[in-house]
Every structure is written in structure tokens, then in C-alpha cells.
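Removed from the display is one protein chain of the complex; every other protein chain stays in position.
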Amino acid sequence: MEYVISVLLSGISVGGQYALIAIGYTLVYGILRLINFAHGDVFMVAGLMGIYFTATLPIGESLPLVILLTVFLGFTIERAAYKPLRDAPRMSVMISAIGVSYLLQNTATYVTGGQPMTYPTIPFLSDTVNVAGTQTKWVVIITPFLVLILVYALTQLINRTKVGMAMRAVSKDFETSRLMGIKINNVISATFIIGSALAAIGSILFFTNYPAITPTAGAMPGLKAFVAAVFGGIGSIPGAVIGAFLIGICETIIKGLPSAWDVSVFSDAFTFALLIIILVFKPQGLFGEAATDKV
Amino acid sequence: MKQKQSNLKAYIFIAVLLLLVILLENISAMIPGLPQVFQPTSPLFTVLKKAAVYSLVAVSMNLLNGFTGLFSLGQAGFMLLGAYTYAILTVPADQKEQVYYLFGGCALKSSIIDGLGAIFGTTGAGGAVSMILGCFIALILAGCVAAFFAYLIGIPVLRLKSDYLAIATLGFAEILRAIFQWQKLGRITNGANMIKGFPTFSSFNITDASGNVLVRLSTFIPFLISSVCIAIIVLLIHSSYGRAFKSIRDDEVAAEAMGINLFKHKMLSFVISSFFAGVGGALFAMYVANAQAKAFTSVMTYEILLIVVIGGIGSVSGSILATFLYVACSEWWLRFLDSEQYIGGFKVPLLRNGFRMVVFSIVIMVIVLFFSQGIMGNNELSLSGLMKVLSGKRERKH
Partner (left out) sequence: MGNALRLENVTMQFGGVVSVNNLTLEVPEHKIIALIGPNGAGKTTAFNCITGVYQPTNGLIEFMGKPMVRNHPTGKAAKTYKGENADKYAKEAVLAPTPDQITGLGIARTFQNIRLWKSMTVFDNVLIAKHQHAKQNVFSAIFRGNLAEEKRMREETMELLVEQGLDAYKDELAVSLPYGLQRRLEIARALATKPKLLLLDEPAAGMNPQETNELADFVRQIRDKYDLTVFLIEHHMDLVMNISDYIYVIDFGSEIAQGVPEEVQKNQRVIEAYLGVADEDEK
């Protein structure tokens, strides 16, 4: 029983962390129709920044700084690598995203010297707590609530504010919004800023629970978060969140299965099998809209 | 007529090139006292071998991404299938116990080469015949296994739109990687450990009875196999089917309306591309002398994709050229960036382990952003064009 609770708890927590990354994917895809392969690496860079800043600055200053600089990184990537290709074929932008991902990973290898880096202990988050007889960290408990609060704030932003309205308009029809005088570039930047900020928060929560960060540590959570976004219906925020929680829980369950079965190698593969199944049977995901092409 | 002549020229060119490769790798034995570059241990040969292998994979990816317009990221997965198929089938029986020691031996008791050895003999010319024939059969089977899996995965995923296809094939490659690391399959795949002991490129060197190398063929072999495979891909591209692929890339709706069965042709392109990726994977295993699932990550696919982009999407010669440049830079020419360098007494800043790859990825980003056509665009390097450029008599097109 205790075992079940601990698996479920950490599943929900991992799911919440994926959700924060998945929102970045789903927002960007909704607007640019781009799988932002670099998003997972932005997440990893945020983690590394966390390590380097907390080494010199107090936690209270370094964490906001991490979020701020991650936002700046996301914004710069969009301006430097995606904006020049606005009218290029979609494939080119995707290749550019892969290039950025490659660059971020290699830079991280250079800076860290390729060594796995240990994430600092953040007071309170890393403290342990006893829930129904199982020892766990506070971060596990906090994550789902924090995610729900952030998602609520985000939906308010999208449904109530002018930027949010512009975002919705652009994701419905890019060209028409452009003709209607919406400043496309500002809207896209806003999307990247929101996505990166959430990824930075996600990185703090995620890596607190993980032993080390390597330069490729962002790739797999990134891909999984993308799968979560597809699962929920790409472009839909609640969809991405629900998809992320489901994937997080399933993954921890697979990892928690008896080691004699030796199925834990499939915890990543499971996500992709799920992806292929969804794409084949319900490509619009749980909450997405089907699109038709005009001939 | 003209077409036939230029084909003949191309074949002669390939033959001459292959002869030059043999000459190059044996030149140090013929003329003593050559610079270090020509010695068999020189990075030159590492680069040539690796680039020969990678160029086949790059061209096979270009067939799919550049000529058919299918954005697939499954290349590493199909390479993995090829590498493992080749490795499992060719590890000699007497090596199996040692390679699979963690699992108490291999489920497959014998190898293709042992089977052929029973017919042709295991020593001398008979041994050579069974080794060469065995490797050849294993390479073809490596391609076939990759092609078969491509067919299976193609049925659901080829109906997907561009970026979904990319992520689905990427996911498929990750699934394969997990399966091949599964300890339960250890008696076949050796679990997460590497498979070793199978024939590599240097097994093709001609030796005397005491094992001294008489003629080196270890660079020639990957060149030979890659050339043949790339030539087949080029013939395909220039055939009626290749034209149909290009029509799908340019406009699917029009292609379908003009009678081209989209699914059949996409599948054909996917299966053929994967076949050669499988052969490329087997060659890669021969190059690194082991097969291990850990090596075939999505980063490998990205690397090959970037090579294709640098060469020009839709240009075979561009892909080949880019592969040689890429591999030469990363394995040889830019190596100095990874260690501390002094100019006079001045220590060049920034240079330390990993800097090479940073410079490299910046160069790649510059190409992707500002030279999206790559080196060749979708043009091909032709001999007559090259001659014209070299003799400075290139006519301007009006």
C-alpha cells in the first residue's frame, strides 16, 4: 500500500513537471506549427543555470534570476533561429530547431566539461515529509498544486487579456491575424516567454528530485512532454496537462514494476508507443480539433 | 545516347576512385618514408572510413527527406537494426561464449560464416571466400531486416503529416533502442552490452600465413560497398519511380491526381531508404568494431540530418561532399580546438574539451539560417561541370 502511494505520488509529481514543459510545446505548436525540439534543452540549460547561480548567490536571488535568464534564452532563440525562417517551409524551421538543440547540448558539454552536475539542495523543497507512512520530498507534494495554479493563471491570461486573445487568433489563422494588424512577432515572442518561464520553473522542480544533470538531460523529458501535448491534443493547454499527468504516472508505474521483469528500460519506449498509437487512431488527441486541408 | 555516355563516365569515375583508395592505403608500404599522414594509423583513414559509411546513411536519408519530401527521423533506429542483424549473424561460434558470457552463450549457436566455412573450408582461399560471402549475405540481411521493420512501421505512420511523421519515426527508433537493451533478450542481443568479435573492415586486409598485412583493403571495403549502394540509389532517383517521388515532394495532391499512388510510393521510398540505412548501420558496426544500442540515439539521426542539410536537401553529391567535410572537421581538422593551444607564449582562450562541437554547431546554425540551400542546393556535381569550373570556362546561364 505504502509502495503504491509512493509510486502514485512521484508519478503525479513527474507528470506535473512534464506538464510545465508540455505547455511550452503546445503553445508554440499551436501558433507556429513547429515542434520546438530545442525546448527540452532550454529546460536543461535552466537546470544548469540553477546549479551555477546557487553556487554564488543566495537561493532567493538565484531562482528568479534563473527564470529571467531562461525567458531571455527562449526569446533569443525565437528571434535568432525561427524568426528569419518565418516564410520558409516548415521543414526548415524544424531543422533549425534541431540545430539549436544540438548547439545548446554541445555548449552545455563544453561548459560543464561533460561531467554530470549535482543539483543544489533547495531548502524546504528538498526537505522530506511523511505522507501516509511514506517518506517523500516536499517538492513531490507541491508540484501538482503549483502546476494547477500556474495553469489556472495561464488560462486566465489567454482567455481574459489582449495578448491572450491575440494568441488565440494567431493559432486559429496565422495569415488572417497578420492582415488584421496583430503584431505577429510580439505574440510569438510572448508565447516563447511564457513557455520558457514555465520550463524554468519545471526545471527547478524536476532536478530537485534528480541526482544529476547531463547535457542530454533535457532531451528525453522534452520529447515526453511533447508526446503529452500530442496526447492531449496539440494546441490545448488542459489537454497537455492531463496528457502529462497520465504519462508521468504510467512511467513511474512501469519503473516501479518488479525488477525481475526488467521492464524499466521501457519507461521511455512506452511513451513513444503511446504516441504512435494516438497518432494512428486519434491524431487530433483527446481535446484537439481536426483540421482539413483545402485543395 | 548522351545519358548512356555520362553513365559510363560515372562508372569509370567510381572505378578510378576505388583504385585510388587502394593505392592510398597501401602507399606507405610501397614508398617508405612518407609523411605521417599516409601511414595506416593516420586520422586520414579513420575519416575516410567513417565518411564512407556516413555518406551512405546520409544519401539514404536524403532519398526520403530530400527526394520524397517525407520528414523522417528514424534513421538511427534502422541503422541499429542493421548493425545488430549483421553482428548477431557474423560473430563466429568460437567467440560467442566470450561475447555473451553474461547470458551463458548465444541462442544462435553458429554464424553465417561458420555455415559457409563448412562448405568452402575455414582456412586459406576457402576461408576467405566464406568470410567475404558471409559478410556480404549478412549485410544484405541487415538491410532486409531494416526494410521489413520500415514496412511494418510505415503502414501506420506514413499516413501522418510531415512533423507528426518526424516525431513518430523518432519515437519508433527510441522504442527499438529500448528493446535491444532489454536483458530478457540478452541471449540474442547481449542486453545492454556490446556485441564484439565479428568481422570488421580490417578483416578484409590480405595477410600472409603469419598475420602480416600484405595488402590493406580496410578503407577500400567501405568505399566499395557505399559506392555500390549509392549508385543504386542514384539509379532509382533517375528512374520513373524517382520522378514519381519528386512529384510527391513537390505537390502531393497533383501527384495523386496524375495517377501516382501516394501510399505505395511513400512506402517504397521509406523501405528502400531504410534498407540502405540498415546496410549503413552494419557498416557502422564494422567501423567501430562493435554493436551497441546506446550508440544509435536520436543525436545520431540529428547529426545525419544536419549533414544532409549542409550538403543540400535534394542533392546526392551534396550529401556525400558534406559527409566528408563534416567527418573530416569533427574527427580531424578541428580536433585542435579541443585541447589547449599556444601561439608563441600566448595561450589561446576558450580552447578546451568540447569547444570543437560548440564551434561546429554554430557553423551548422549559420548554414541552416543563412545558406538554407546548403553546398549544392538541389543540383548535382557533374564531371563535365567540374571540368568546366576547373578550366575556368564555365558558361553563364542566361
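Each chain carries a letter (A and B) given by its place in the written order, and its residues are counted from 1.
Criterion: a residue touches a chain if its C-beta (ideal position, glycine included) is under 8 Å from a C-beta of that chain, and two chains touch if they have at least 3 such contacts.
Because the structure is a prediction, the values reported are computed rather than measured.
Residue in contact with the omitted chain (choice from B:119, B:152, B:258 or B:366): B:258. For the options B:243, B:294 or B:347, the residue in contact with the chain missing from this view is B:243. Across the entire complex, the residue among B:37, B:152 or B:235 in touch with the chain not shown is B:235. Considering the complete assembly, chain B touches the hidden chain via residues 232, 235-236, 239-241, 243-244, 246-247, 249-251, 253-262, 268, 272, 314, 378.
Definition applied: only the chains that are shown with their structure count from here on.
Each chain gets one centre point, the mean of its Cα atoms, and the points for chain A and chain B are 34 Å apart.
Chain A makes touch with chain B in their complex at residues 33-35, 80-81, 84-85, 88, 90-92, 94-96, 98-103, 105-107, 109-111, 113-114, 216, 219, 223, 226-227, 230, 262, 265-266, 268-269, 271-273, 275-276, 279-280, 283, 295.
Chain contact summary for the complex, chain B toward chain A: residues 65, 71, 153, 156-157, 159-160, 162-164, 166-168, 170-172, 174-175, 177-179, 181-184, 192, 253, 298-299, 302-303, 305-306, 309, 313, 352-355, 357-358, 360-362, 364-365, 368-369, 372.
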